[in-house]
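All protein chains but one are shown at their positions in the complex.
Showing chain A:
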Amino acid sequence: MFLRMLGESFVRQRRRKLLAGLAILLGTTAVTAMLALATTIGDRIHRELAVYGANITVYPKADTLDVKIGGQTLRPTTGGVYLHASDLEKLHGIFWANNITGLSPELDSSISLGKLDSVPPSPVPAAGFWFQHNFGDAKVKLITGATQLHPWWKLQGSAPQGSGQIVLGATLAKSLKVGIGDRLMVLGVSDVADPVTVTGILTTGDATEAKAIFELSTLQQYADLPDAVSRVDVSARTKPEDAFARKDPDTLSPKQRDLWYCRPYANSIAYQIREAIPGAAAEQVRQVEQSEGTILERISGLMWLVSAAAMLAAAVAVSAAMATAVLERRTEIGLMRSLGASKVRIASLFYSEAGLLALLGGIVGYGIGSLLAALLTARIFGEQSGITLRVAMAHAFNPALLPVVLGIALLVAIAGSTASIRSALRMDPSAVLRNNA
């Protein structure tokens, strides 16, 4: 009976309820968009960014003559100082080890390369990478490598697997006039000649396109640099950089330093990597992250304001709608009283109606708000950071937000209708049922 009453009376006074519902919808849309931007999307996009590229780069400490342009480190291939690939295992032991989502060591060197029939082979720059390398340990599974850390690379064919296989940068392949499946002769530093098969052509959009690319260990052999690595790109899940993140840990008080250390800032993780790997320097790669952090900060203040205003407006609209609704139905309320209905039961009927309205408005508002958040994210971060509308959409709907948003909608509806419901119950039933009422 209660449900029947609720259902039937819910569809009455449609215009008024539509208005109140719309107000709730707008309010929850704003709140959802705000919450999604402030929490979920920010978070998830960072995770996504980690997948979209490195945010920390590690290189030998002595090698400080780096020139960084647009996040790419340009350096002479004859650095002379190397990291040890075997030391990378130590990354499993750092505080934020679990936040490391990808790792790509690179060895830059040069080899001589020529066609099988042409003599002699000419020297070309070479790079060794991990491809599909198992960097997991007992606790975590992690298959990682160059293609994960450089998602914009386009590899035609397949990655080199061990000795005997080579991938050519697109420009190198062009100048050698060779394609996938062709066989070449490689001459290493120890003058050992090896025939190799071209398994792929790599387009990177940078200097790597001119290089001969090998599996890391293969190039270490040819270059006679066992265990050597020129640099390592790391992608880690990080907390957006804030003022605290930029602090120099060595100037902080011990307590503050602990706090800094235990937050997954890119800076803290880089610091931990420096600690773990002997002779290593590690730095945050500043891509979109920084600007992104401040934008989020800037808009979230505004969004809070808009959301609060929207919810307040919703509460006012609900209370206006409920006031007239209750006024129109005062004889109905009087009648229920005459049938012995307690105030609590009548109140619960009206509250349920308001609650239902809130749930409906809230659910739709949640949907629209999530889409809005996705739209805003795609707009703010832009395509170049790899966050297309599709990516943003995929992350916009956070189920954890739904109960929060519905809770807020319910609260607003209840707050908005309390005054009129109370006044309805204060009405004298004998007066409203009076003959001339």
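Assorted remarks:
Quick note on the criterion: a contact is a pair of C-beta atoms (placed from the backbone, for glycine too) under 8 Å apart; a residue touches a chain by one contact, two chains touch by 3 or more; residues count from 1.
By definition in this document, contacts and distances are computed from a predicted model.
Per the UniProt record, the absent chain's protein name among "Acyl-CoA dehydrogenase", "Putative ABC transport system ATP-binding protein", "Iron transporter FeoB" or "Nitrite reductase (NAD(P)H) small subunit" is "Putative ABC transport system ATP-binding protein". Touching the missing chain, out of A:4, A:177 or A:390, is residue A:4. The hidden chain makes contact, of the residues A:183, A:345, A:379 or A:422, with A:345. Although one chain is hidden here, its contacts on chain A can still be listed: residues 1-2, 4-5, 8-9, 12, 331-332, 334-343, 345, 428-430, 433-435.
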